[in-house]
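With one protein chain held back, the other chains of the complex are shown just where they sit.
Our next item is chain A:
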Amino acid sequence: MDYTLHPLSDQTVAIEFPQKIDRAIHMKIRQIGLLLDDKQPKWLIEYVPAFASIAIHYDVKMLNLQTPNDLPYDIVTTELTNILQELNEIEVEAPRTVKIPVFYGGSTGPDLEEVAKHNGKTPNEVIDIHTNGEYTVYMLGFAPGFPYMGGMSTDIATPRKNKPRLAIPAGSVGIAGEQTGIYPIETPGGWQIIGQTPLALFNPENEEAPTLLQAGDQIRFYAITEEEFHNWKENGK
């Protein structure tokens, strides 16, 4: 699969794949991340994976620049191209499956009815379709630990709210167009909120894994009752 390299800034290079949301491209991007984790080039500050690209922020101070004409970008892309030659040797472990409990509807899922009505379904049918899907986390962004997921059935696709809400509580599960997502922290937002999970998606105290989800995870939702939701919130399980 062909990729190209482009400068994103004077300290960042982007590796770009064909612009589409695609499992094979996603796997390549995961492989690049693993390869960089393994090689740890000294100029690497961090990499940021997305749907069809991965950006690499580099530290110009850590490059071996000889003459004033040496271009940091040239050195980084040369080394990067060498590293990427080993791309096909990297094995990607089978993805984790993360099960997310959700209390659908009620006061914490105020838009469940609207999503049902928009699609000519009952609220229970919406829950069935949402919990039957298997979702892939392509990347995290927008907020700490917010998963951009693919795989939602178009049968429950619903446009965003006309007027965004000023505050959507952490844990809210929503639908926007053909996407579904979970709000890790309270933020304003225009998604249709169909339920809430008692799980914490953002745990800043855990520096090794500050977010519950990571790119590559497979997600399944399952329904819990209001009582189970409150117990979980109070007792942590």
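Going forward, a contact is a pair of C-beta atoms (placed from the backbone, for glycine too) under 8 Å apart; a residue touches a chain by one contact, two chains touch by 3 or more; residues count from 1.
Assume contacts and distances are computed from a predicted model.
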item	value
Chain excluded from display, named as in UniProt, from "Carbohydrate ABC transporter membrane protein 1, CUT1 family", "Acetolactate synthase", "tRNA N6-adenosine threonylcarbamoyltransferase" or "Carboxyltransferase domain-containing protein"	"Carboxyltransferase domain-containing protein"
Which of A:1, A:24 or A:45 contacts the chain that the document leaves out	A:45
Contact with the hidden chain (one of A:6, A:23, A:96 or A:220)	A:6
Residue ranges of chain A at the interface with the undisplayed chain	6-12, 14, 19-21, 33, 45-55, 57, 60-61, 65, 68, 71-73, 139-146, 148, 184-185, 187, 202, 204, 207, 210-211, 214-215
